[in-house]
Each structure stands twice: as C-alpha cells, then as structure tokens.
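The complex appears here minus one protein chain, its other protein chains still in place.
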Amino acid sequence: MIAVLKNGVTKAQRDNLVKWLESQNVRVHISEGEVQTVLGLIGDTSKIDIDLLSGLEIISNVTRISEPFKSANRRFHPDDTVIEVGEGENKVKIGGGNFCIMAGPCSVESEEQILAIAQSVKASGANMLRGGAFKPRTSPYDFQGLRAEGLQLLMKAREVTGLPFVTEIMSASHLDLFADVDIIQVGARNMQNFELLKELGRSNKPILLKRGMSATLKELLMSAEYIMSEGNENVILCERGIRSYDSYTRNVLDLAAVPVLNGLTHLPIIVDPSHATGVSRLVRPMACAATAAGADGLIIEVHNDPVHALCDGAQSLTPEQFSDVARRVNEIRGIMNW
Amino acid sequence: MIAVLKNGVTKAQRDNLVKWLESQNVRVHISEGEVQTVLGLIGDTSKIDIDLLSGLEIISNVTRISEPFKSANRRFHPDDTVIEVGEGENKVKIGGGNFCIMAGPCSVESEEQILAIAQSVKASGANMLRGGAFKPRTSPYDFQGLRAEGLQLLMKAREVTGLPFVTEIMSASHLDLFADVDIIQVGARNMQNFELLKELGRSNKPILLKRGMSATLKELLMSAEYIMSEGNENVILCERGIRSYDSYTRNVLDLAAVPVLNGLTHLPIIVDPSHATGVSRLVRPMACAATAAGADGLIIEVHNDPVHALCDGAQSLTPEQFSDVARRVNEIRGIMNW
Amino acid sequence: MIAVLKNGVTKAQRDNLVKWLESQNVRVHISEGEVQTVLGLIGDTSKIDIDLLSGLEIISNVTRISEPFKSANRRFHPDDTVIEVGEGENKVKIGGGNFCIMAGPCSVESEEQILAIAQSVKASGANMLRGGAFKPRTSPYDFQGLRAEGLQLLMKAREVTGLPFVTEIMSASHLDLFADVDIIQVGARNMQNFELLKELGRSNKPILLKRGMSATLKELLMSAEYIMSEGNENVILCERGIRSYDSYTRNVLDLAAVPVLNGLTHLPIIVDPSHATGVSRLVRPMACAATAAGADGLIIEVHNDPVHALCDGAQSLTPEQFSDVARRVNEIRGIMNW
Partner (left out) sequence: MIAVLKNGVTKAQRDNLVKWLESQNVRVHISEGEVQTVLGLIGDTSKIDIDLLSGLEIISNVTRISEPFKSANRRFHPDDTVIEVGEGENKVKIGGGNFCIMAGPCSVESEEQILAIAQSVKASGANMLRGGAFKPRTSPYDFQGLRAEGLQLLMKAREVTGLPFVTEIMSASHLDLFADVDIIQVGARNMQNFELLKELGRSNKPILLKRGMSATLKELLMSAEYIMSEGNENVILCERGIRSYDSYTRNVLDLAAVPVLNGLTHLPIIVDPSHATGVSRLVRPMACAATAAGADGLIIEVHNDPVHALCDGAQSLTPEQFSDVARRVNEIRGIMNW
C-alpha cells in the first residue's frame, strides 16, 4: 500500500501517522521526494481500512497494491477451483475447464411443471437444474414462491432425472430447509448481506454468489471472501448484469467481467443471460457471447408449458430454443479451448 | 395500466391475453387505433407483474399509470407521517414540518467515547444520537463493530443524555437485542433483504430505511412497502448517495430525490451527507444543501477525540464543525419554511 | 403516442391540449377510463417533443409507441443495409451477412510504422485498415496526432496494400482533407456534435458512428438519423463501451446492444473491443464474444514494432495476437451463421 502525504505536512504529523500505522502491524518505508513524501506500507495491509486512511487530512491519496482478498486471490492459489456436485453419471464439475449449463424455470410452480422442464433440459444438454422456491420480488404483492414446498419439488425432480439443482436462499434462518440442496444461490440483492454470507461460510455447501446490482468486481470478491474466510471455499461467482441507464435491456451484461475475474481469482465464473437481459430473444446471442468470453458455465431460464406460455417470463426460452443455444455454446466452447 | 399490442397480433392471441388479465381481477378496455391496439387495465393492477407482461411476445410496451406502492403512497394518505421517539423534553418528531438532526460516531468504540460525543452533539443541537454497533464492512477482515456490547453503550448514552438513538440491524436473528432501540436502521446493502424487511414489519419500532447503492426511488418505496404491508407504518426514508463513476466523492448525493419522494410519499425523508460524500469538508455544504432541498432531517457523523482523531473517518466532523453546520441548517430551515 | 392526463384536469384544460396537439398535425383519440383519461395520438408523432409534453402540469405520463427514428428504422426498411468500400479484390462489404475486420494502430506515427502494420494485418485477415490522424485526447498536452500528414500516410498505406481505411474526423472544417478517405469515423465524444453530423449527412462518404460515452441506443440512432436525414444513408454503428463505475476495464462493453440494435435498425453494427476494455489481454475474449453476439464486424488496435512496444497502448495487440483473434472470430462467425 502506498500513501502519499500532502504538501506541508509537519514532521510531528508524519511521525504520528507512522506510529499509528506501525501499531497496525505494518512496516512503513518513507521516501521523501522533491515534491512529495510517499509512505510504502509493507506487511499484511489487508486489515488497513483504505477509506479511513484516504480520508485523513494529511493524506493526498492512497493506493492499494496488493488486493484485499486473500482466499479468493489467484496470486495465492494459482490453480482453478473445481466444484463438484451430483453423483455417478450425473456428477457435474464446474471450473478448471469443465463447463456447466444450469437450466430451468424462474419459479417452481408445480410437480408437473418442474418434472417436465427437468426432463426436457436434461435431454437438451443441461447438466444442472435451476428453479426458484424462495423468490425475491421488488413488490411484496408479487408471488413470493412456493418456499419449502418448492424445495421438495426440486428434490423430486432430482430424484427422477438425476440432475443436481441450484436454488436461492433468502435468509440464514431457512438454512435447515436447504440441507439437501446441491448448490445454494445468493441473489444479487443479498450479495452484501454479510450475516447471511458468514452463515453460509460455516456450511459446506457450494455457494453460487451473484454479483450485486452495481457491485464492483472487488466487492464481489470481498463477498466471496466473507464466505471463504469462515471455512467454505466452494464458491462460484455469477455475472448477471449491472444497473445502467438504457431501457432496452433490464441490465447491462458486463461480459468483460469474466476474463477480468478469471485473472483475479481461481473461483469458477458463470453467466446468467436470462436475468441480465430480461428478453428471451437476447438469451441466445448473450449465452454464446458469454461462452466466447470464457465463462465456466451458464444459468438459463427455460419454460415448457405451451398452455401457460403466456404467463411465462419474457426472458424464458422454450425447450427448442434452449436446445439450439446449448448446441452452439458447445461448439464455441470448442473453439475457445484451442 | 396501459398495454400496447404489437402489430400483427391475431384476435385469438389478443383474446387469450384479455382472458388471462381478467383472471387477475382487472377489467380490460380495448381501444383499437389505426396503427396500434391499446389495452387499458382497470382495477387493482398493483398485483400485475409488469416485467412479465412487458416480456410477452405480443406486447409492444406497458406503462403503469398508478404507482405500485399503496401504503407509502401520498395519493392515498395525503397527510405527512410524523414519527415520534423519546420522551418528555427529549421527545423527537420527524416529518410533518419537524426537523431532526441525528449525530454521532461511525462506530461505538467505548463508553467514554460514546458518552462524550453524545453530550457534545446534544449541546450543539442534535436531537438524536447515532452510532454503529453492528457494522457492515466490505471486507471480512475489517472491524465488525462491538455488536451487542455496542447496543448496551448506546443505551447508557441515552440514559445519561436523554437522547434517543438510531442504530443499524444486520440480521433478523438479532431482533431481540434491538428491543430497546429507538429507531432501527436498515443499511443500503440490506434495502432489498426482503426477509429482514418483513420481520421488521412485524415489529412496532420506527425503521430508518436507507436507499440501496443503486436503487431507484420506486424500489426504495417498494422496500418501505414490504415493511408497511406487514403492519409497521413507521418508516423514515434516507437518501445516502448512489453509485456513480467519479472518484472525488464516494457516492453521488441525489438531492432531487428529496422533493421527488416528498411528492410520491407521506413518509419523512432524511439525508446522510457523511456517507454520501465520504469527505468531511463536504459535509457542511451538503448538509446545508439537503436542508434547502426540503429534507426532514440529517444524519451526520461526528467524532470527538483529538487523540485518536487520526483514526477517525475521513467523513466525520469535529464537534465544532458540527455545531457550525447545525446553526446554518437551522437558519436555512427557516427560509425554506416561508 | 399515448398521453395520460392527471386526475382532476378540467375539460377546458383538456380541450386546450387537444387543440394544440391537433395543430401539430396529429389526430387525438380520447379514451375516458374510470380512473384515468388517456389520449391516443395518431399520425406522424415523430415531431412531437416528448420531453415538453411530459412536462406539462396536466400530464401524468407519456409513452412513445412508434420509435422517433425513421430512416434508420428497420420497421420501414426491413432489409439490412450493406456498405461497400474499396475496389476489385480489396472490395469490402459491411452488413447483410458480410463480416469486416478493421485493424491498425491507435495513431499513425510514421510511414514505416503504418506500412508495416497495414501489411501485417492484411496478411492476418483484416480487410480494412484503421489509424488515427486527428486524435481526440482528454488533455490538450497529449499528442494530438499527425493530422493532415497522417491522412497522407494512410493513403500511402492503402496504395501499397490495397486496404481501404477508416479514420476519425474532429471538425467539419477538415472535411476537404477527408475527400479521399474510405470511411469517416465520428468518435464517441462527437456523437452529438449535431452540426458535424449534418455536414457529414451532406457528403456521400460512409460514416462510422461510435456510441457516445453514456448514450442510449435511441440517442445513437437519432444521431444516425441526423446524418441520414440530410441524405447520406451509409452509416455504420459502433458499440465501444459505456461509462460505468468499475475500474478494472476502461468502459463496460455493452454487447447486448448488438442484437438489440439489430432488431431496431437495418444499419450494420460493429464492435471496438480495444477501446472498450483498454486492456490488451481482454481484446481476444471480447472480440470473440462480440462475434458470438452477432456483430457485423470488429475494429481492433494492432501495433507492430517490438522496439517501441513499450510505448504502445495497453490495449493494442501484437500481429501474432491479432492473427489468433482473427482465426477464432472466423470460426465463431461460422457457428452463428448456422
């Protein structure tokens, strides 16, 4: 960490600062330039609060050189993390060159619905099922999901198809209900629900952590760090679009986040083109683009019921559309692996 | 709600849609134009999912005319909500022409610290104390607050000074600890932690709800609605800056949100200039500007300890600076009340 | 266009508004609902100023149903526009299924440099040369380009290699110098320099119009409309990243803009992964992703000079890297054309 002092800082002020920094267990290397005095902070600076330091009257600016994330940092763990779920022929690996397609409905609605979709997406190449039981909705008056019953239906679908599944948790108090879930998803709105993250860090379930609505990549990694620092290293990151100002798509899918994260961390990174765009006709191009950008997997919404298609989300694919996407994605995957 | 059909929609498709809409308990008024067919949805459309409707293949676009928030809506509750806390000469009213200044340290650190600051800000014109016991920090390695002990110290400070206090909750599982808190704060990161909001809606404590990092005003109001729809109508909104792209300030303080919210809702709206800017020298101009914009109150960070001032946040005022801010704010308040 | 009146609007106010709207050559269809009165505006509403209408005291909200762009609108011109430049074996087509790769240095620096790069990128699969002669720099103290001399060197490179070229214009007063340029680029900073756009609309040169730093897609199309409404229909759109809040990349490349624009307009759309990311190692994944998203072409920075590589931009590829990108892009192109 590099801290630059303002002009005119007195020796007493500087010494006071250095003393305090040393009390935080970092060593300080002072470099007095003609124009500026620069302090180099050496040692474990991950616990120094950069906002606090930057805000001091006598400081001009502060630059963190080493990243504040440790467990998630590729520098300290060069090899890709590979997450494994499922068993036997339905075993799925995510990361380290293994590609995973999670597909399923926005919400679990009935046994008939979830079984039909699970069978359909399995046939088209998905290796995991997704489906919402607990649904975070902007409005308290919108459908909040089947909750515990939805989890039961997902387990039923897994029993029938063998597909492991991922589903979202909204409160640590529900953790018992999630004991038999394959991957627990933390949604964008809870990315900085730190008490929830800590609880999940104490479980041994793989966690799918979605990027918050306007989270920086560093904040996403620090939230992963909350989980990992409690002992659970099985974290999958998910880019799902960030807030922006245009209204043609729900969010802006930030695909450069994929190779950037891949440089910063050893954790797998998947992409959600359905929620990012909110428009079904954009799912195919964005799923293909995400794969070309180097994602380790995709999570895609698929509906199956022509009778109720009317009520299906704008962003869901039909099974036929999903099958087409899966085929192209696999081909692109091949090209990127040259 | 107005839904415009795409060109070329068949009668069968249209009838199918109308039938579904009617099953949602709205009446549909069809207006066939030369160019476009427009459906007017009449009745309680607050439960219609606008994203879902917009996404249908046959829909060109949808406009919600009535706002989806009910309890928070000024249209249905024209009179300002006034929140009351504290007792006797320390009673504080917020909203409805009553102005409130909450001041105190970022984190509660010790009995000595919180007592000294509480006495100091009371003398300078604050009518509530603020202080963090549970601290949401981006990094798991940063100081997480004194937690339960911090709450005890805040109660001690209230006992000594009479000042009611506001402090942040991070998990519904801590609610018991907050039984004797005057106002419970929900931080920006938890604005859409819906399970927490619902729990708070079942308590009768006033809630200070901070706007999320990139929340729209409608989302903020819908989060208030989560609390109110469970029965707790004592919600105070707080503008605290939104994410943007410049680095001179931590966030962009969106002061126009104050008069906009004031038109949309009867709930009080306060402003946090300390967290919004992250720079102490900007707190005075932004506190004055917020007052001129019509805020019902301010929440300001103040530190008091010259010995440790070095470690105090960049955004905290000294008691002297705070006293100057409070004086000016009161004068501006007078001008705005003409 | 749909305008919804506020509650409580008097008949006189409504009649006054209708009269004014009719004076703007639109017919008005009034639909009085139980709750709201809705005006349907029929006819050519492209000249109605939506901001002005929305702002009237008596209006609740306004929704434009038909897009305000005409010449660029796919609805009125369903077939893809194909732009042609160059001659003989060096003829290049852009749009309508034809893919174009423009490559070259950020700035033209010398004859030796531009010739070497032009020959190199041609050998690796580029079909157009790019290079800056007039350079828009944030700082007046940074290198502003070789200007007229740079244009001469680009023509020289074209003479030697046959490659047509694209280069940026910064002022209509330079138009004479651009008489022999193949495609004239309008940079992001000038996307709404309307006087320049009108001048270019009076020429017959193909124009490469880059999206402004935070332009909506509608604004980009309206800027294309400025050029087209003056008679020049040869416009190519370019997505080059939008401003956001993270600092790992220079901008956020909004790849969903490609299929969205493709639905709205018949104009070709290319992508600039070099400027969008500002990081050379991200150019390959983003070039491949852009192709998978359906772009009609790419514009990529390439440098060639190992001796001065040090000073080359962070975002430039070496010829070897470019060659690898071109190969993969062509393969992905094949998959997307299934």
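Quick notes
So that you can tell them apart, the chains are marked A, B and C in the order they are listed, and the count of residues begins at 1 in each.
The rule is short, and it goes like this: contacts are C-beta pairs under 8 Å (C-beta built on N, C-alpha and C of every residue); 3 or more make two chains touch, one makes a residue touch a chain.
Here the structure is a predicted model, which means the values were calculated and not measured.
Considering B:A224, B:L237 or B:V258, the position touching the chain not shown turns out to be B:V258 (whole complex).
Of the listed residues C:E32, C:D142 or C:D180, the one in contact with the hidden chain in the full complex is C:D142.
Among C:E109, C:E225 or C:D246, only C:E225 touches the chain left out of the display. Of the candidate positions C:N25, C:S173 or C:N204, contact with the unshown chain belongs to C:S173. Where chain B meets the chain that is not shown, the touching residues are 214, 216-217, 242, 244-249, 252-260, 263, 276-277, 281-282, 285-286, 288-294, 328, 331-332, 335-336, 338.
Within the complete assembly, residues 16-17, 20, 46-47, 49, 51-52, 54-56, 68, 136-143, 170-173, 189-190, 192-196, 198, 212-215, 219, 222, 225-226, 229-230, 243, 250, 278-280, 310-315 of chain C touch the chain that is not shown. Listed here are the chain A residues that touch the chain not shown: 2, 4, 29, 31, 33-36, 38, 40, 42, 60-61, 63, 65-66, 243-245.
The rule is short, and it goes like this: only the chains that are shown with their structure count from here on.
Centroid to centroid, with C-alpha atoms defining each point, chain A and chain B lie 27 Å apart.
Note: centroid distance chain A to chain C, computed from Cα atoms, is 32 Å.
Put simply, the C-alpha centre of chain B and that of chain C have 40 angstrom between them.
Shared interface positions of chain B, defined as residues touching 2 or more other chains, are 243.
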